[in-house]
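One chain of protein is taken out of this complex; the other chains stay put.
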Amino acid sequence: MSSVIIVGGGIVGCAVALELAQAGWQVTLIERDCLGSGATAAGMGHIVVMDEGEAQLKLTLFGQQLWQALTADHPQQHEYHACGTLWVATDAEEWDLVAEKAAVYQQYQIACEILDAAALYAHEPALRAGLVGGLLVPNDSVVYPPKSAVYLWQQAEKHGATLVYGEVTTIQTNYVQLNDGRQLSADAIVVANGQRCIDLLPELPIRAKRGQLVITERYPALIKHQLVELSYIKNAHASSGDSVAFNLQPRPNGQLLIGSSRQFDRTDRQIDQQLLSQMLRKAIDYVPALADVRCLRTWTGVRAASPDGLPMIGQHPERAGLWLNVGHEGLGITTALSSARLLADQMLQRPSHLAIQPYLPRSLQQEQPQ
Amino acid sequence: MKQIRISINGTEYHVAEHSNLAAVLMDKAIANRRSVTGEPRMAVCGMGSCGECRVTINQQAHQLACLQQCCEGMEVNCEP
Partner (left out) sequence: MSLNVVIVGAGPAGLAAAWSASQSNANVTLIDQADQAGGQIWRGGQGYAPKRYQHLFFQHTALQYRKQTHVLGASEQQLYLATPQGPQQLRYDRLILANGARELFLPFPGWTLPKVVGVGGLQALVKGGLPIVGKRVVIAGSGPLLIAVASQLKQRGAIIKAVVEQAPIAQLLRFGRSLVGHPTKMLQAAQSAQALANTPFYVNTWIIAAEGEGEVQQVQLSNGQRIECDYLACSWGLIANTELAQQLGCRLEQGFVVVDRSQHTSRDQVYAVGELTGIGGEDKAVIEGQIAGFVATGNYQAASQLAQQQAQAWQFSQQLAASFALRPELRQLAQANTIVCRCEDVTFGQLQSQPSWRSAKLQTRCGMGICQGRVCGGATQYLFGWSQDSVRFPIHSVSVADLVMESV
């Protein structure tokens, strides 16, 4: 039986733990705070099929399928909410994007519905006047990732996985050192601790992309679907500079989650007021009633961005016995299960559901950020 | 003390001007809200910390009644 140490008890680490434990490996998961408390807790929990390139689409689609299977038995344990995504078009240019997006989805047999203005307002009367339409993707959904992380872990524990609380300070061949001096060894080591992977492996081309979110009190009737602006793609995936993109999510309990923003290379927790204001101005612009909605809290989270926007899933290019599953950027929840499966396929040397090439950690020399 | 008219859950009441809204609701035994599991709740801390006294005032939800003074024509709605 092989043994493995997984660094990082977020959604990705817990998913990997379950995959390998189910396959009979001896799994030790190391977490420095509590399960699912890092980026896993900070994000929106949106399970969304994204169409920026074939590799991303396949990974997110596969991820969505795995989430549907996982949440089928006990949806409430994940606070699963099948609210769908509604991409909103504000002008003719974005209306063209609707058609393009629909075509891609249809190619992959992903259910979607083009909405003209009348249909858009029938679905979401709270949207401001003057919008031209949108694209509804009904099978997108929302979960509450910290609970899902714990759920995955509890399943892994049933297969004999163990949890160690501690912070990894160095990784050597076949062992890790913790901050209290303990050393743990295993046949394989998986790094799945998000943006902090560069503390252990500074050679990895992972950059921090900080986000800010706002949670409100309960307003259950305001919106039905997760609303996202179409220029999200344009705004969200610039390779430099601060940006905001409208993203409004109805939680199953009626609270609203308002996002989203991106700032490169910041990892501190101090709210950037100017960026927050920008994000909220945009949100009020799309849904005017938001102006009076009561906010409870704001917070920051750090995404891990790779140079090409795809996670790095596979062996470290230069170190034997060391595996990576990092760099999920803003799609960490959607791709947690699919990336864990693809990693396990490689580690277990079994056939992979997807062609693995696009996600392999490439030679590091080619990966220096622009 | 001058009396003014306010409405609570659609019913008109005469109350002293400037009286504290949370105090008015408590005196009339009207629950400000229902908790997540359906319990009736009224003000507790009286100073804007606990949030238990929240009601809808003039169509704005989640306003803290203990920080509000009653004024003429105020429309108060508590969750059913």
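As written, the chain order gives the labels A and B, with residue 1 at the start of each chain.
Assume a contact is a pair of C-beta atoms (placed from the backbone, for glycine too) under 8 Å apart; a residue touches a chain by one contact, two chains touch by 3 or more.
Values in this document were obtained by computation on a predicted structure and should not be read as measured data.
Asks: Using the touch definition from the top, which of A:82, A:97, A:295 or A:354 touches the missing chain?
Replies: Of the candidates A:82, A:97, A:295 or A:354, A:295 is in touch with the missing chain.
Asks: Over the whole complex, note the residues of subunit A touching the chain we left out.
Replies: 33-37, 41, 146-147, 150, 214-217, 258, 269-271, 273-274, 276-277, 280-281, 283-284, 290-299
Asks: Over the whole complex, note the residues of subunit B touching the chain we left out.
Replies: 15-16, 18-20, 22-24, 26-27, 29, 31, 35-37, 39-52, 54, 62, 66-67, 69
Everything that follows uses one rule, which is that only the chains that are shown with their structure count from here on.
Asks: Suppose each chain is reduced to the average of its Cα coordinates; what separation in Å results between subunit A and subunit B?
Replies: Distance between chain centres: 42 Å.
Asks: Touching subunit A in the complex: which residues of subunit B?
Replies: By the definition above, subunit B touches subunit A via 36, 60-62.
Asks: Where on subunit A is subunit B touching in the complex?
Replies: 217-219, 253, 292, 294
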